[in-house]
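Every protein chain of the complex appears in place save one, which is left out.
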Amino acid sequence: MLLQNAIADALNNTEWAFPLAECFHIPAFALSIGTITLVDLRLLGVALPGENPAKLLKDTQPYTLIGLIIVVLSGFILYLSQTAIYLANASFYFKIIVLLIAIIYNYTIHSKVASSPNVSPGVAKLVAAISLALWVAVVFGGIFIAFV
Amino acid sequence: MTISESIQSIDFLTAIRESALVYPIILGTHLTCIAVFGGMILMTDLRLLGFCLKNLTITEVVTSLRPWKRVGGVVMITCGLLLGSSEAVKYAPNPYFWTKMVVLTCIGIHALVFRPLVYNNTEALDSSPVIPTSAKAAAWLSMFLWLSMACLGRLIAYYEPRQAVQALLLIK
Partner (left out) sequence: MRTKWMGLLAGGLVIAAVPGFAHHSFSAEYDRSKPISLKGTVTKVEWMNPHARFYVDVKDGGKVTNWEFELGSPNGLMRQGWTRNSLKVGDVVEVNGSRAKDGSNLVNANNVAFEDGKRVLGGASSADDPNTK
């Protein structure tokens, strides 16, 4: 799993590389999770009531995708800088597993329900609540890496 | 005792600082707010620039998200106050923290300046054929200031005063 690599050496010998990667990681998750949760709040019926959920999804999807790409790339750089430490961290495993579930969920069930005009409000709310819960879990999983 | 020592020695702040789970949960809540409300702020700014959500009027976007942003702001600031004051001694000499506070002040000034021009003036923006420069300036500045907040917040953890202390000890 790329435990010994030239990239890690470069990252650790350039003192600003790690915080710089983090300064991309944080705005990127604000962009991706923020746009996803906006759709969730619409599905829950508590924000932007005048907007059709399918249209909102379509409007936000490019931003979500850009955010996720930057989040994953910057996250990978962070991971490479000290792989052994992350691989021994229970919260890191939790975060990555929930992240994978959240991404898959976002592009399958979540996308389908948000785009579909014939979904019952109850189902829409449930799907949105699960989405919110998943992404909040990813954020907390990330924070707790430093606290386990 | 210095001011920062007397602040952070308040019982519940000490409890937060020495806690097992409370501190990281407050931190996680602070970060979750960045994720959820940062996204809203960004979408409002992008709408002001005319980049997205174009089938909604600026009025709809701004007024609909306003209560959420207020809630988010309150939670963010509460978490920030708890985190910062529980670590007052460490934060007092921290240049990233103080820069972040300056940026937060700028955000407050931004709100005051642009409220009459833009945020309370959305009907005028909607009826204008072209989005006025003031609205666009508000949006760009907002995104820049909030981005700075996020980065500075992360950088707070990077300040290591020991080298400065050691240098001072050498001079002594």
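To keep things simple, chains are lettered A and B as they appear, and every chain counts its residues starting from 1.
Basically, contacts are C-beta pairs under 8 Å (C-beta built on N, C-alpha and C of every residue); 3 or more make two chains touch, one makes a residue touch a chain.
Because the structure is predicted, anything quoted here is derived from the model rather than measured.
For the options A:S32, A:T64 or A:S81, the residue in contact with the chain missing from this view is A:S81. One chain is missing from the display, and on chain B it is touched by residues 16-21, 23-24, 86-87, 95-96, 99, 102-103, 106, 109-110, 113-114, 137, 141, 144-145, 148, 151-152, 155, 157-160, 162-163, 166.
With the whole complex as reference, residues 3-4, 8, 11-13, 15-20, 78, 81-82, 84-85, 87-89, 146-148 of chain A touch the missing chain.
In the analysis below, only the chains that are shown with their structure count from here on.
Averaged C-alpha coordinates put the centre of chain A at 20 Å from the centre of chain B. Within the complex formed with chain A, the chain B residues making contact are 21, 23-25, 27-28, 31-32, 34-40, 42-43, 46, 52-53, 55-56, 60-61, 64-65, 68, 147, 150-151, 153-155, 158. Of all residues in chain A, those touching chain B in their complex are 19, 22-23, 26-27, 29-31, 33-38, 41, 46-51, 55-56, 59-60, 63, 135-136, 139-140, 142-144, 146-147.
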